[in-house]
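The complex is shown incomplete by one protein chain, all other protein chains being positioned as in the whole.
Moving on, here comes chain A:
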């Protein structure tokens, strides 16, 4: 059974944005109930790695689930709303909200980052959650942006997630941006990207850090748009022509009498 749990856990890990419930329903139809009941760790891993966002009861601003915002025991916290809460990994719902006040060496930097990060996120993401959290015994700060758009009625879903780790002692900002888009009308098409980044922020201020993030992400999105065009004009065009060189469809009546290399459908080749 352990190998079965492993197999099914890999399905959970590969669930596209916004489709975890559909994947779980499929798993239920394909495996035994005791397998499904032992998927708790897989759900937690998925939610924390995908930076799943959740709205706290009586709040409109979504908050992020990640290992960086975990308090252990299924509880997570959010700095901006000064709250902690319990998160149910199987149904992705939050409950048991309590007040949580951030203290410690990085708390001023975290608050200063959030002050700049909020306006930046609102300027570029129509529907995103963000957060900043002290990590590694209060020596570094993790910064997360998670933007989701689900349109299952039109058979597509998408997620943009960025993670940056700022090290105040060296002034370095290391990060990665991951984009995941799934389109599944009469097919299954997936865009998966990963773009690592490293930068130096000598000022070490919240304003400086967010400015760097903004520059990096704008540059990356421009580069990704160029990536689509390059693949379309390059690899895609090199696979199959839209029409033969003659710009005419094949004359199938004649085709069986032709040998390879001879002219088909008029004009000359080569």
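Everything that follows uses one rule, which is that a contact is a pair of C-beta atoms (placed from the backbone, for glycine too) under 8 Å apart; a residue touches a chain by one contact, two chains touch by 3 or more; residues count from 1.
We take it that contacts and distances are computed from a predicted model.
One chain of the assembly is not displayed; among "Signal peptidase complex catalytic subunit SEC11", "GPI-anchor transamidase", "F-actin-capping protein subunit beta" or "ATP-dependent RNA helicase DBP5", its UniProt protein name is "F-actin-capping protein subunit beta". Of the listed positions A:16, A:62 or A:206, the one in contact with the omitted chain in the full complex is A:16.
By the touch criterion stated above, the residues of chain A touching the omitted chain are 3-4, 7-8, 10-11, 14-16, 19, 22-23, 25-31, 122-126, 128, 147-149, 156, 158-160, 177, 179, 181-184, 186-196, 217-232, 234-236, 238-246, 249-250, 252-253, 255-256, 258, 260-261, 264, 269.
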